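All protein chains of the complex are present and in place, except for one that has been dropped.
Chain nomenclature is as follows: A, B and C, assigned in order of appearance, with residue numbering initiated at 1 for each chain independently.
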Amino acid sequence: MSRETTLLVAVWAALMLLLAATVAATFAPLGALKPVLNLGIAFAKASLVFWVFMHLREQPWLARLAAVAAVAWLLMLIALTQADLMTRSLF
Amino acid sequence: MAEHVTLTEPYVEPRQQRQADFMGMYVFLGTETMLFGGIFALVFAYRTLHPDAVAEAARHMRLWIATANTALLLTSSLFVALAVHAARRGGRRAVAGWLGLAIAFGAAFLALKGVEYWKDYTEGLMPLIGPHASVRDGPAALFIDLYFVATGLHAIHMTVGLTLLGTIATLVGGRRKGVPSQAVVVEMGGLYWHFVDVVWVFIYPLFYLARG
Amino acid sequence: MTAEPALQTPEEKVSYLAAGHSVRSWLLTTDHKRIAILYLISITGFFFIAGIAAALIRLDLLTPQGDLLTNEGYDRAFTLHGIVMVWFFLIPSIPNTFGNFLIPLMIGAKDVAFPRLNLLSWYIYVLGGLFTVYVLIVGGVDTGWTFYTPLSTMFANGHVIAVAIAVFIVGFSSILTGLNFIVTIHKLRAPGMTWGRLPLFIWSHYATSLILVLATPVLAVTLVLLASERLFHLGIFDPALGGDPLLFQHLFWFYSHPAVYIMILPAMGVISELVSAAAHKRVFGYWFIACASLAIAAVGFLVWGHHMFVAGQSIYASAIFSFLSLVVAVPSAIKVYNWTATLYKGDIRIDPPLLFAMAFIGLFTIGGLTGLMLALLAIDVHVHDTYFVVAHFHYIMVGGAVSAFFGALHFWWPKITGRMYSLIWGRISAGLIFFGFNLTFFPQFILGYLGMPRRYHVYPPQFQTLNVLSSAGASLLAAAYVLPFFYLVYALRNGAPAGPNPWNAAGLEWTTPSPPPKHNFETTPEVDRPAYDYPLAKRSADG
Partner (left out) sequence: MSGLFQLAPPEASAHAAQVDHIFLGFLALTVLLTAPVFVLLIYYAAKYRQGRPADRTHAPSRGPLIETSWAVIPFLLAIGFFVWGTFLFFQGSRAPLDALTINVVGKQWMWKFEHPGGQREIDALHVPTGRPVRLVMTSQDVIHSLYLPALRLKQDVLPGRYTSLWFNADRPGVYAIRCAEFCGFDHSVMGGRFIVMRPEAYARWLAQAGTDGSLADQGFKLFRAHGCSGCHSDQSTRRAPALAGLYGRATPLEDGRIVTADDQYLRDSILYPARDVAAGYAPIMPTFAGQLSEAEVLRLVAYLKSLGPKEPAQ
């Protein structure tokens, strides 16, 4: 296997391990930490796919920015919506 | 590799064209992120408004089918990455082979998803058709319906992705698109496929693992 | 970037207009300039459709009982007016016509990055338009352009699904255009055209494209959810199941507030060009204006909740949104003051483009500051959903965006068609539009503060005087909007040849012949100086 192929297979193995970890976390008694952990693992998986499989590591930094900008905007949407829902009954 | 690239209007040099293609695809995938993002924002909202109902609804979802599906998709992503690698080195038949494997895994995903929908139907989780499960009486129905919209939209994207990969495999395999001169076609198809995987990577914890 | 008109010789490459006369050569063109013309024609059609709806509304409101239309007819008229004006005229107006035409010319490129995608974008627009025309023919829809649930999902009678499909489709046209512009501006700039040398028109279109690309998909998915709730009885926002109709409003305004900046940012780009070209002077504070465009695009995404102060949103969230709405006014203020400062010590030609630009600055300023009043919580509670809001956003969208559209039309018409129009008539129509606009919409501020809610077909008799004034203004405004159609079309055949640079303006687009040849430039231009490089100091010293 070439170095490139080895890297691709290694990323795949890491993704599978993360999948196993997230399933395990679902059945562990983690309470409020559970969704945080599950989402964190999802972000880790997505980062691996973006960085290696989707070639972000080969791109100039402006293109990297273009590829992930939407995530920042999405977080604003979620954060400000939650700001409303979570503080509605506080008065 | 860049020297082999066929230039089209309005570009003046190969590197510029290649970067433009990549950037265009990334921006397009950014719009797709926002498309699914709207649904995700609603999921978070209902998790905040009705935590118990959401956990209850999530317990009706088929965790093991979804886990198997996640594994299938991640593996198909590896095959697509290998196809892109082969395309860059000019391995015409390797491209078609890896893409064929990826398509098989993607089709298996859709088949499993179909089994899952059938079980949902018989259990009465679907709106409008089939029997009516009691869990659909309250706020849990909101979460279940979002699940159908999100996975349905994702399945449509999967179908588009499969068609795309199939077309590319045929074109490259039949020498109508040469590699590595037109490897960018495989690269673009690959980007789309990986992105559809990433969407699933988030659908999985948001719906199936939300059992509280 | 010479101010001297280049000589036009018979050997000159044929212009894009002369490069084929068959219908096919237009409908299958990938030339960004021809696609711009296709857009110009189609948005003009929709402008008149929506304008007729507006005329019906204003005629109906002449009497308190609303004698012209039925309740339902009135609801359908204002819904149609909103939907067509917003999605089929205002959002594509400047970007898809002037942006398409000028961005490659201004940065020294042969075309946009993905020419076929550009054509596809127009076809998608037309497809969405056909759906809208279908809805029009079968009787329309009565939800208002905001489609609030549960009215739209459970109670409205009209063709909600069809119109949602129309808007969904036209959204993809926006996305493709925005994507094309972003990649074009990043990757196709001529050698030497650094970011710091880009015309401000380009900066504002870059910011606009960011919004198009990031906000439109959220609208698309919201409409999908709305349609599936109406069609398949899914419970997404259904209050009977514990769903929250406010979530629809959050998603809707996450798109629709930034959409306002989709309309106004390109207009601001146009004004920067018009003002500096009229003053023959570098625009004052280039970097402040350029960064202000990006700041508006970014912060504009964080203020949507100011549409929901009385909707039942958390009061703490309202306070955050109120504050952020004041923040987004800062970059707008910078622009207005900088344009004014640009005129200082200029060498000013008072031609129609400058008159439209001045109208824009005045009307936009009033619209912006009344917007700040609406951002203040205590005031908004009173005037929310009244004619005060109607007047405010018409000052921005009609007084602002449409004035800029007409300014752009008068500024670049010679470049697009190669012919000069009557400057006298241009000045008259600029004046009429300004006067007619103010007569139409200023009374509505007072109506709103007096407590007349919007979307009222029948209203208390004490509001009649102001409504009659407004309707009178509207008829004047309608006439003023039709007027340019005549003298611009007349100029197509009878206008004097314009030459490459009739305004003596700086900018790469003025170095090409008018109309430009098919591939814009004979050879790719090399840029070695900043934008707006006017030799003002030198010339005034000589003269």
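Methods note: a contact is a pair of C-beta atoms (placed from the backbone, for glycine too) under 8 Å apart; a residue touches a chain by one contact, two chains touch by 3 or more.
Keep in mind that this is a model prediction, so the values were computed, not measured.
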Which candidate, B:P139, B:G161 or B:P205, sits in contact with the chain we can't see? B:P139
Which listed residue (C:W26, C:F288 or C:F435) would be found touching the missing chain in the intact complex? C:F288
Among C:P191, C:G312 or C:P497, residue touching the chain not depicted: C:G312
Return the single residue from C:T30, C:T63, C:T340 or C:T524 that touches the missing chain. C:T340
Among C:G431, C:G451 or C:G499, contact with the omitted chain is made only by C:G451
In the full complex, which residues of chain C touch the absent chain? 66, 71-72, 75, 142-144, 148, 150-151, 154-156, 239-240, 242-246, 279-288, 309-312, 315, 318-319, 322-323, 326-327, 329-331, 333-334, 336-338, 340-341, 343-350, 354, 358, 361-362, 365-366, 369-370, 372-373, 375-379, 381-382, 384-386, 446-447, 449-451, 453-460, 462-466, 469, 536-537, 540-541
Touch list for chain B against the chain that is not drawn: 50-53, 137-139
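Heads up, the rule we're going with is that only the chains that are shown with their structure count from here on.
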Multi-chain touching residues of chain A, meaning two or more other chains, are 62, 66, 69-70, 73, 77, 81, 85-86
By the touch rule stated above, which residues of chain C touch at least two different other chains? 182, 186, 214, 218, 244, 247, 250-251, 254
Sort out for me which residues of chain C touch chain B in the complex. 30, 104, 109-115, 175, 179-180, 182-183, 186-188, 213-218, 220-222, 224-225, 228, 232-236, 238, 241-244, 247, 250-251, 254, 524
The answer for chain A against chain B in the complex is residues 4-5, 8-9, 11-12, 15-16, 19, 22-23, 26, 34-35, 38-39, 41-42, 45-46, 49-50, 52-55, 59-60, 62-63, 66-67, 69-71, 73-74, 77-78, 81-82, 85-86
Residue positions on chain B within touch of chain C in the complex are 9-12, 16, 19-20, 23-24, 27-28, 30-39, 41-42, 45, 49-50, 53, 127-128, 138-139, 141-142, 145-146, 148-149, 153
